[in-house]
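What you see is part of a larger complex, with each chain still in position.
Naming follows writing order (A and B), and every chain is counted from residue 1.
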């Protein structure tokens, strides 16, 4: 992949993530600044945390103004015309799945380039994909939806990141590897939504019982 | 500005921010350690996050013991004599506005010195000013007040940071620039409180409707 093509796809993912952040902000009746903060945080917190952890400072989402501009546009549209965003729910979910795949793959590749081993690189690929959603929900004092709903969201990111890490260990060429990883993540996410594949959720009988001791 | 003068003003801002953190801690009935953590977090989390993001490690608020001491004094006073802090509400709000201006200006200048472009520098100026308040509220599981109340708090920080960034692009001398930026931030904050200038807050009709689908 040329870097221009990757950047274009990343900015589409940024836009989709920012819409999800702004929508949460509007639902929680934040003010205009709060909605813009949630747009930017949802779109960039995963990548900013990754870059900080691997020592790639300043993070690319702060150094390249295009991430900020794309997130602000998404935030302003959602703030003033959230009826449009609601109507576009399916395209947004589609873009979000593309963004998830791209961020997972580019996060794992970047972590590997900065010297992390397989476990750390997969972790940072997952973090790049899901970190924005976690920070978005923490900012409105909610338990992050990706920790409780049982959807195959982080698992899809883990699949994409793992394909990149495994392929790099086998010295496969990086461009098809990245495309394959992102596509696998996208497809797993897409089919898990359509077919309602779910993770198990914790049962609490025994825990409740022990709380009564 | 001499660096001694700036340090003195920054420590005044640190004290004011720490009082706000400790007051939130006392209201939420934290223990003594919790109140001190909120003092320190409210006073320094913005600057610590800025320094970490630009790679200026260790952050100055950890490397220079005076920030810790000032925050601890503010926390102890608030814990044991919060009646005094309540009586001083107006001076505290005044110092807080001064701190906001100083941190916004010094944050933007430091980010520029570490190579960030205009957008990133303004963002980090805002973060330096408002980050402590965000972390303070997240630590007590509340939606940060600066995201929802509609007050011109972050906007004032953005104004101060923008003046510094614009002036540096025009090669204006840095000392009057910093004074001007901090003063503009302070004045906008001050008049917005007195005249109740507010940001728009998200309306949710259409979103609620779509939730019922």
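FYI, a contact is a pair of C-beta atoms (placed from the backbone, for glycine too) under 8 Å apart; a residue touches a chain by one contact, two chains touch by 3 or more.
The model shown is predicted, which means the values in this text are computed figures rather than measured ones.
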The full assembly in this file, of which 2 identical chains are displayed, is built from a number of copies equal to 3
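The rule is simple: only the chains that are shown with their structure count from here on.
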Angle of the C-alpha superposing rotation, chain A to chain B, to the nearest 5 degrees: 120
Cα centre of chain A to Cα centre of chain B, whole Å, reads 28
What part of chain A is in contact with chain B in the complex they form? 23, 25-35, 37-38, 48, 52, 55, 57-59, 62-63, 65, 68-69, 79, 82-83, 86, 89, 138-141
Taking the complex as given, what residues does chain B use to touch chain A? 52-55, 111, 114-120, 123-124, 134, 138, 141-144, 146-150, 154-155, 198-202, 204, 206-207, 210-211
